[in-house]
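Note that this complex is displayed minus one protein chain, with the remaining chains in position.
Chain lettering (A, B and C) follows the sequence in which the chains are written, and residue indices restart at 1 in each chain.
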Amino acid sequence: MPLTPEQQADVDGVSNAAAQPTRRATVPALEEILYQPLTVLDHGFVRVIDYMGDDAAIVQAARVSYGRGTRQVSEDRGLIGYLMRHRHSTPFEMCEIKLHVKLPIFVARQWIRHRTANVNEYSARYSILDREFYVPDREFLDARRAERRRERKGRRSEPDLFPALPKNLAAQARSNRQGREEVLPPDEAAKILAIIKSEAAREYTIYTKLLNEDAQGRAIDPDRHGLARELARMVLPANIYTQWYWKIDLHNLLHFLSLRADPHAQYEIRAYAEVMLDIVRRWVPIAHEAFVQHRLHAVTLSAAAFAVLKRRLAGEDVTEATSGLGKREWRELMAALGGAD
Amino acid sequence: MPLTPEQQADVDGVSNAAAQPTRRATVPALEEILYQPLTVLDHGFVRVIDYMGDDAAIVQAARVSYGRGTRQVSEDRGLIGYLMRHRHSTPFEMCEIKLHVKLPIFVARQWIRHRTANVNEYSARYSILDREFYVPDREFLDARRAERRRERKGRRSEPDLFPALPKNLAAQARSNRQGREEVLPPDEAAKILAIIKSEAAREYTIYTKLLNEDAQGRAIDPDRHGLARELARMVLPANIYTQWYWKIDLHNLLHFLSLRADPHAQYEIRAYAEVMLDIVRRWVPIAHEAFVQHRLHAVTLSAAAFAVLKRRLAGEDVTEATSGLGKREWRELMAALGGAD
Amino acid sequence: MPLTPEQQADVDGVSNAAAQPTRRATVPALEEILYQPLTVLDHGFVRVIDYMGDDAAIVQAARVSYGRGTRQVSEDRGLIGYLMRHRHSTPFEMCEIKLHVKLPIFVARQWIRHRTANVNEYSARYSILDREFYVPDREFLDARRAERRRERKGRRSEPDLFPALPKNLAAQARSNRQGREEVLPPDEAAKILAIIKSEAAREYTIYTKLLNEDAQGRAIDPDRHGLARELARMVLPANIYTQWYWKIDLHNLLHFLSLRADPHAQYEIRAYAEVMLDIVRRWVPIAHEAFVQHRLHAVTLSAAAFAVLKRRLAGEDVTEATSGLGKREWRELMAALGGAD
Partner (left out) sequence: MPLTPEQQADVDGVSNAAAQPTRRATVPALEEILYQPLTVLDHGFVRVIDYMGDDAAIVQAARVSYGRGTRQVSEDRGLIGYLMRHRHSTPFEMCEIKLHVKLPIFVARQWIRHRTANVNEYSARYSILDREFYVPDREFLDARRAERRRERKGRRSEPDLFPALPKNLAAQARSNRQGREEVLPPDEAAKILAIIKSEAAREYTIYTKLLNEDAQGRAIDPDRHGLARELARMVLPANIYTQWYWKIDLHNLLHFLSLRADPHAQYEIRAYAEVMLDIVRRWVPIAHEAFVQHRLHAVTLSAAAFAVLKRRLAGEDVTEATSGLGKREWRELMAALGGAD
């Protein structure tokens, strides 16, 4: 259960409060889950705290930009699809969402690299962190292990800088390359998980000891002073949970999701991205559909790769040697076309 | 009347629509004016289209950052004042507002320099601009004239790069330096206004002629082709009105207002800033009060200027010569202290 | 000649100054044109004022991110192509360039919408603008006229919100749709140009009269006061030239160019983009090549459009009706494949 009793009391209080009337754009499907923690990983969650705008707000903004000329447009869906396809991003910036997220610190470090958002994070300078650590389960480890094996192969045979295939092309290639031997054997996995758990427990105990403070804020040993919180936290491992309020506009959220809901992203942040994709689907269903079609599952081809396709459509039997593509781009193209190489 | 009939129909439609229930933070004082155009200058307006958060949302974000350590804080007002005084800006970023603004292009050009906002502007590439121009009235010209005179004086006597005293110190100094002779004489003002009006009318007629299109989109002269909109707009003067949707978080809005609600700002953008300050007062009254006290009307003194104050408080008779301040900074300090020099 | 005598003196001064030794990354091909105004349109220019980094700086930053795992990469070109193809944007942010640009105000208004840059613009509040206006020549007008005709067609037959085809697909479609009848007849074009010129001259004269100041800053009529600069500029049309210093990192510059060097962009800003593309080619030739191949001339296909291609490659005769694509997307796809429908 990811919420502390205090957080649960907060949720209950808000949820039971009477709704207020508003003349702002309102999305009933999102109101339904407002404030509810949607669980992610073992102790994490995402909660929608507030939102501004809906699909109609995107259309409204596009129409102020394009003025009288857009009166004839009969359908919002067509317009939103057009905006997404042609990367007219400013209308999507007119929607905003605020989330409360609980996540391991190593995930938070990847997440914060997205700069166009507002953040208030729980501070371990001022407060004591809770005793909650992310521990992968077996299933996670199997997937990770497979990624690592693939990474190793790449490093040996060629300049394989990055551990995964390009986003849009990854699905098939991954299944082709993963073999049974890439999964951690059950006993090795069990040992590793036991180590991660016991080390987390050990370091939290040491953290408490350095602070010389128990969960109620009482000195453990009245004869010691205790170390400042801002220093004691140094011993805590990167899988301890933190939490933050995170506010972002829809355009930048979709950009975040295009990177983090991708098979190339680390499993743990992808788990959050997938929950957020579902939130987007409730919030702005038309924009969500356009995003999946024209961004998340779209394919971008270089001028040279597109020329190869056109030659093939014209009946020419283009090979790697005659394609003009580098080895890696050729392989990516073949993977995108269905894995046949 | 700044709204076209179509815009007025929009306003009426939304205003008469039934309010929806929401569990989000809601501000009744802001709901009251939602969608209503608040008039600015002769044809401009500001309308609140949407908002996210309230004073409590600022406190909520501050508390997630400062965690358990803040439980004892009894009062939101004290906390918001503290945050404002010490420029802890991230909690203010948790509130967001979306405005629809109609404004002259030369004002829009100053406004857009604030980069941390989302904008969708009416496009003169795609649509024909309305026949509405900003024409100052006599009162405006008097104020402008006074500013210009002051600017001239500065240029002659010393390196007076900028036309006004520092923000917080400007009020008294201004009244000291403004004299009757700085106001445009009534007949010169009347002539200037007549020119501005007639030139605006002339150029709009030429714009229409270049487009070869009347307000209903019909060709004026069926034998001519007409110039593309994106080129025809070149002849329009900078006092024609444009409009945009503008969305910004509270921290950045307050930064905008600290610069644009300042006596140093050009009158025309200040007119918008003052309307927006009033919107902020309705929306987040506690943050508004803290902003006025700790930012808008605050005084910042350099290390050297503060040392002068301390010496004076200790009874020393500090003069410009013994102050260690430059001539300009000395004058600014004296102005801040009440004009006595 | 776009430079004033004073600016020319500046250029000469800097150009003749002795070079200084530095241990920073230095690009001889860019040093060659440093400070030289590269002319654009009739009075505009772009000058490189300073730069930071080169192709090697991109590689260096990518390698700190990807650490030991990248040791095996033998070739910078392959790495930069990979980064560009997979939108790993942060290494490109490690290069920075500063330009001095002179441009018409209506172009400046489009340009400034790119927020991730630093700008210092010549201010018409403090200074008097020069008497320089953009006046298109015949060739420009022909191109504009063709665009407008296309726009009209779209508006009548379908929800054609935007006046051009998608970026990557535009080239062929444009040539197909442009006919001789879309060009402004010579006599109409001549009349329009004469109007634009004479109105610019007229309004500049009125500006001077309102200011009551000649080019040397002397009162024209000693009995009048003159209007403040910040107000007098209101009568100036949008084709008057302004200038600014503009500083941006390479990633954001390439994003700007992907939008503004595109056939869809207005001709006048495209003229600047093309000069800047050439600057990029001198500065970071490997990144430039990767950008052209993987971004500027790349094609992005939605999941549905890519499925159509795969079905065609498999021998199926896919038609618009069986494609599952909307009418517009189908047309765009056909245009990309060579116009054959």
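The rule we apply is simple: a contact is a pair of C-beta atoms (placed from the backbone, for glycine too) under 8 Å apart; a residue touches a chain by one contact, two chains touch by 3 or more.
All of these numbers come straight from a predicted model, not from anything done at the bench.
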(request) With the full complex in mind, choose from C:L34, C:I112, C:I195 or C:A303 the residue touching the hidden chain. (result) C:L34
(request) Quick one: say which of A:V48, A:L79, A:I97 or A:V119 touches the chain that got left out. (result) A:V119
(message) Using the document's contact rule, name the residues of chain B that touch the chain not shown here.
(response) 62, 66, 69-70, 72-75, 78-79, 81-82, 85-86, 88, 151, 155, 159, 161-162, 166-167, 292-294, 297-304, 306, 309-310, 312-313, 326, 328-329, 336-338
(message) Touching the absent chain: which residues on chain C qualify?
(response) 14-15, 17, 19-26, 31, 34-35, 50-53, 57, 60-62, 64-70, 90-91, 93-94, 96, 98, 100, 118-123, 126-128, 243-245, 247, 249
(request) State which residues belonging to chain A touch the missing partner chain. (result) 104-106, 109, 112-113, 115-116, 119, 125-126, 134, 136, 141, 144-145, 147-148, 151, 162-163, 184-185, 188, 192, 195-196, 199-200, 203, 206, 209-210, 224-231, 233-239, 266
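What we mean here is this: only the chains that are shown with their structure count from here on.
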(request) For the sequence-identical pair chain A and chain B, determine the rotation angle of the Cα superposition and round it to the nearest 5 degrees. (result) 180
(request) Examine where the copies chain B and chain C touch and state whether the two sides share over half of their residue numbers (same) or under half (different). (result) same
(request) Averaged over CA atoms, how far is the centre of chain A from the centre of chain C? Could you give it in whole Å? (result) 34
(request) Averaged over CA atoms, how far is the centre of chain A from the centre of chain B? Could you give it in whole Å? (result) 38
(request) Between chain B and chain C, tell me the centre distance in angstrom, where each centre is the average of that chain's C-alpha atoms. (result) 30
(request) Find every residue in chain B that makes contact with two or more other chains and list them. (result) 119, 126
